[in-house]
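Missing here is one protein chain; the remaining ones are kept as they sit in the complex.
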Amino acid sequence: MPYEIHGLMPFIYVGLIMLGVVFSLIRFLVGPTAPDRVVATDILTTITTVVLVVLALFFDRQIYLDVALVYAVLAFTAVVAIARFLEGGL
Amino acid sequence: MHSLILFMVLGLSLVLVVATLVIWLSKDLLVAILASAIVSLIASIFFLVLQAPDVAITEAAIGAGLTTGILLYAMKIAGRYEDD
Partner (left out) sequence: MIRKIVAFIFAFYFGFILYSFIYTHFPFGERPLKGVAAHYVEKGVQEEGATNIVTSIVTLYRGFDTLGEVTVLFLAATGLGLLLAGWKEEEKEKPEPTLIMETTTKYLFPLVLLFGSYIFIHGHLTPGGGFPAGVVIATGYFMMFIAQKEFKPSEYLLSATESFAGTLYVITGLLGLALAFSFLANVAPLGVPNTVFSAGIIPIIYIIIGFKVGSEMTGILQHMKEV
């Protein structure tokens, strides 16, 4: 039985998350240079971490937080690697 | 609550389709690598929604840095732009 969150709050969470996803996706598609797209991907990674935490809240399982922890620890590696590639030092 | 999660899955699967189209159509391989990172992110969320946290954590660990790294090393050898 999932933990009941009453009222309007879950709708607000999901609405704000989807708004963030839409805006960063627009930046990813439009962004004229590669660094714009890298930043958009990084923001999407952060939003993914938030989504995983919110899903752990919705399903009422603490152990799901481990998945979010993996992204929280490792997410910056890809951005650093692409930055090093763009300056030619990979 | 269930319909709310279903709505979120629907929106995220549209993002998944857009990212896949970017991988398919882009001539710049760096953009394709970034889009494949986005596909991996959303796949991880989907595995968690499907109640498979073991698969989700594996997808997260692989997609968060290792795939991007190996593809970047490969792109350094192969060249950045796809020629027709």
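For reference, chains read A and B in written order, and residue numbers begin at 1 within each chain.
Everything that follows uses one rule, which is that a residue touches a chain if its C-beta (ideal position, glycine included) is under 8 Å from a C-beta of that chain, and two chains touch if they have at least 3 such contacts.
These figures come from a predicted structure and were not determined experimentally.
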Among A:Val38, A:Val51 or A:Ala81, residue touching the chain not depicted: A:Ala81
Touching residues (missing chain, whole complex) on subunit B: 2, 6, 9, 13, 17, 20, 50-51, 53-54, 56-58, 60-62, 64-66, 69-70, 73-74, 77
Where the missing chain touches subunit A, by residue: 63-64, 66-67, 69-70, 73-74, 77, 80-81, 84, 87-90
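Heads up, the rule we're going with is that only the chains that are shown with their structure count from here on.
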For subunit A paired with subunit B, centre-to-centre distance based on mean C-alpha positions, whole Å: 12
Contacting residues of subunit A [partner subunit B, same complex]: 2, 4-5, 10-11, 14, 17-18, 21, 25, 28-29, 34, 37-38, 41, 44-45, 48, 51-52, 55, 58-59, 61, 63-64, 66-67, 70-71, 74-75, 77-78, 81-82, 85, 90
Subunit A-touching residues of subunit B, taken from the complex the two chains share: 1, 4-5, 7-8, 11-12, 15, 18, 22, 28, 30-31, 33-35, 37-38, 41-42, 44-45, 48-49, 51, 53, 56-57, 60-61, 64-65, 68-69, 72-73, 75-76
